[in-house]
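With one protein chain removed, the remaining protein chains of the complex are shown where they sit.
We call the chains A and B, going by the order they appear; numbering starts again at 1 in every chain.
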Amino acid sequence: QGLSAEEAAQLRAEIAALKAQVSKLESRLDGVEAAAAAPVPAAGVVPGTPAPAQVASAAQPETKIGWKGSPLFSRGDASFKVKGRIQYDAGYVSAPKSVNDRAVGFSNELRRLRLGGEGKLGGGFGYKLETELSDNTVDLVDTYITYEHGKWLVTLGNHNQFQSLDELISDTAGSVMERAAFTDAFGFERRLGLSVQYQNGPILAQGGIFSDSADSLTNASDGPNGGDENNSFGLDGRLVFAPKLGPVQLHLAGSYHWRDFKRLSETPQRYRQRAFLHSINSRFLSTQAISAEGESHYGAEAGAIMGQWHVAGEAHWLRVFRPGLADPTFFGGYAEIGYYITKGDSRPYKAGIMGTADPKNPVSKGGPGAIQVNLRYDYLDMNDTGIIGGKQNAYIAGIIWTPINYLRFNMNYAHIRYDDAAILAGTRADYGVDVMGVRAELDF
Amino acid sequence: QGLSAEEAAQLRAEIAALKAQVSKLESRLDGVEAAAAAPVPAAGVVPGTPAPAQVASAAQPETKIGWKGSPLFSRGDASFKVKGRIQYDAGYVSAPKSVNDRAVGFSNELRRLRLGGEGKLGGGFGYKLETELSDNTVDLVDTYITYEHGKWLVTLGNHNQFQSLDELISDTAGSVMERAAFTDAFGFERRLGLSVQYQNGPILAQGGIFSDSADSLTNASDGPNGGDENNSFGLDGRLVFAPKLGPVQLHLAGSYHWRDFKRLSETPQRYRQRAFLHSINSRFLSTQAISAEGESHYGAEAGAIMGQWHVAGEAHWLRVFRPGLADPTFFGGYAEIGYYITKGDSRPYKAGIMGTADPKNPVSKGGPGAIQVNLRYDYLDMNDTGIIGGKQNAYIAGIIWTPINYLRFNMNYAHIRYDDAAILAGTRADYGVDVMGVRAELDF
Partner (left out) sequence: QGLSAEEAAQLRAEIAALKAQVSKLESRLDGVEAAAAAPVPAAGVVPGTPAPAQVASAAQPETKIGWKGSPLFSRGDASFKVKGRIQYDAGYVSAPKSVNDRAVGFSNELRRLRLGGEGKLGGGFGYKLETELSDNTVDLVDTYITYEHGKWLVTLGNHNQFQSLDELISDTAGSVMERAAFTDAFGFERRLGLSVQYQNGPILAQGGIFSDSADSLTNASDGPNGGDENNSFGLDGRLVFAPKLGPVQLHLAGSYHWRDFKRLSETPQRYRQRAFLHSINSRFLSTQAISAEGESHYGAEAGAIMGQWHVAGEAHWLRVFRPGLADPTFFGGYAEIGYYITKGDSRPYKAGIMGTADPKNPVSKGGPGAIQVNLRYDYLDMNDTGIIGGKQNAYIAGIIWTPINYLRFNMNYAHIRYDDAAILAGTRADYGVDVMGVRAELDF
């Protein structure tokens, strides 16, 4: 037998109840979908995960919010992120008692303070707009417009001229507090220019034409070094070969740079360098003033990353063109080795430079953060063809603690041996100084 | 016959399964609705589309994210947006060989670099806070608090005094790289003040009382031109009639300005102008130093936009009040015509000024962007009552490519004919210069 009358009535009631429930569900779902589709739901970026069709069919593309120290907003192929940086340095310089210079002893400063933004406008166009504000004035750092198309990247504005690995590595990703002595001594800085970059697998080629730094082209700096009086220009190129050999990321590169000082030749050049710490302004090494028409410089770079280890080294030569006199060639270079004692941490490598580890076990998850130990030998020789700029042999040891991504504490010790120093120890120009430095740095 | 026992059992099973499904759906929907209502879903602004009732009943108003080059956040009647601007200029000045000035030849600079924000606090109150950072110092540009009520807008802080159409049009929306010669020559700048604006259909009335530029009222600029020594003030007004006649947007306006230099009269005035390019600082036109107690200036504006075409022209007179001497009156003006060769592109018009086209077919959608061709005649005469400030007749041609909204490339050529120039070509003060200029500009 089939159904009793009672059973049939019960079935009908159940079906009616189900119908009512489903109808109610449908109208609730209408509401939720409308809410999701219309004012656009999104926030939180999952790369490569497009929103489902029902939602994506909304007229407006949705804004997604990722997080890189601060929120990264994106909408279609446009994006925006506020950028900032704080670096606080303190240090102590110990020198022979006969060195009568204010650099000796304790010093501290806000090393860097940056505020700006970066983003994309869509269609391949993007920008970075960053200002350096730590020195009571506005220094113009990365401030440029980019166009990216496949393997090509065009950059117009104030940016680095692919000078050297150590110069190009971010100051918040370096292995020790300050870059190699030759980078400051040779006057590396960002300049206004137009460059093109091509990347294909392990090959990266970079080249551009540059005028002078945005800072020295302002009205405020008008005069022999600035404004419309400054028509200096230069050409710069760098070639990187960075194959991945099993677990090893290799880095091999060379760069060449040529510059015509043009009207800047009316004021002489000086090549100088501090005693590692930036909070002191005394230059222990310094050439005399050199009348020059231009300069060329060229360097070789090598490095490797394997798991927690990395090594890097550079050699860089600067030649100064003196009219009617022999051209001096100065030389600088360094070699370093670093090791993360925290398991699983490793320097990342991207676009021809090394970065700093995003800790595998940050303190926010109860871990120790990342701890890296680095040793560097840093050499500079600015004695040539009668120019006595001095020499340094520096031995630097550093330990970096990264408790959480975007924050680092850097503690450094350096012993620097000078020959022909610009600051005398009594009557001696050959002596050693010891430097302790600590840095807290945060960027987003 | 009705149902077999087997069929009945099957029906029962189906209904039980449906019940389970519906029950599961209900609890899933509970979750989704809770998520939507409680932490507020939204992001992505659809103007005028309120969120559905289920969602809107949440206690917190939701934050919506629109996009105008960078994200525009809004919540109820409050809003916020980060603002930035990069302008990079390069140019070449060609003059008679007898002109011995460093302006001749190549020059380049970061023309403008801005960072700031704008927003609304609610209740009709809003603000703009923008800094100009391109010159190694902080120049204070639009920095004000506003109150909007119906057709009325009150502005308090550093802002423009409704000087002229060309001055008021954004520097990222102009038809050529630099504004008309009279705008700089007559010293137009933002100043601290209180203004009221009333807009009703085609009528726009603007008026205010102003002191001096925020820059010249700082402690840093204390002295004859700054700080507490500067008590100069002025009154400014502008009236616009801008009817829409069929397809034509008409613009007719007049403005009047009066200023008492007060203590500023202790230092004489100079009225000067560059040779179109800003990257050179040499002023080819310049009056001698003029002892003055104040000044008045007044101008007439006319313009029209019709589809891809626009025309605009202004005439502006500046009178300098000299104690005990005849008051010189200087005159400047321009006339221009522009045409978008890309179909469908047109200059927008809003609040008494013209803008720049948001490309109908941007490169991000595979189009050419917007391309506009402009021609301008720019006249300035600063010779009067014995003052020899010189005259210029400039013919300027420009082409602007806007590949995508918020990004423009501007290429200009100008031939400028000088009479009584401040920079001599040998012994001649009457000669011509040719100027090429390119600008890349991005703002958000």
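Here is the rule we use: a residue touches a chain if its C-beta (ideal position, glycine included) is under 8 Å from a C-beta of that chain, and two chains touch if they have at least 3 such contacts.
It should be emphasised that the depicted structure is a prediction, and the values quoted were computed from it without experimental measurement.
Asker: Touching the absent chain in the whole complex: find that residue among A:Leu115, A:Val196 or A:Leu235.
Answerer: In the full complex, the listed residue that touches the missing chain is A:Leu115.
Asker: Looking beyond the chains shown, say which of B:Gln199, B:Ser221 or B:Thr329 touches the absent one.
Answerer: Going through B:Gln199, B:Ser221 or B:Thr329 one by one, B:Ser221 is the residue touching the chain not shown.
Asker: Which listed residue (B:Leu115, B:Leu204, B:Leu407 or B:Val433) would be found touching the missing chain in the intact complex?
Answerer: Among B:Leu115, B:Leu204, B:Leu407 or B:Val433, only B:Leu115 touches the chain that is not shown.
Asker: Among A:Leu121, A:Ile280 or A:Val435, which one is in touch with the chain left out?
Answerer: A:Ile280
Asker: When the complex is taken as a whole, what residues of chain A touch the one chain not shown?
Answerer: Against the left-out chain, chain A lists 1-5, 7-8, 11-12, 15, 18-19, 22, 25-26, 29, 32-33, 36, 41-46, 49, 51-55, 62, 64-65, 67, 69-71, 82, 84, 86, 88, 102-103, 105-110, 113, 115, 133-138, 279-282, 362-364, 403-407, 440, 442, 444.
Asker: Residue by residue, what part of chain B touches the chain that was omitted?
Answerer: Residues of chain B in touch with the missing chain: 1-3, 7, 11, 14-15, 18, 21-22, 25, 28-29, 31-32, 34-36, 38-43, 58-63, 65, 73, 75, 77-78, 80, 82, 115-117, 119, 121-125, 127, 129, 131, 137-140, 143-145, 156-158, 192, 211, 214-215, 217-222, 227-231, 233, 263.
As a working rule, only the chains that are shown with their structure count from here on.
Asker: As a quick test, compute the distance in whole Å between the mean CA positions of chain A and chain B.
Answerer: Those two chain centres are 33 Å apart.
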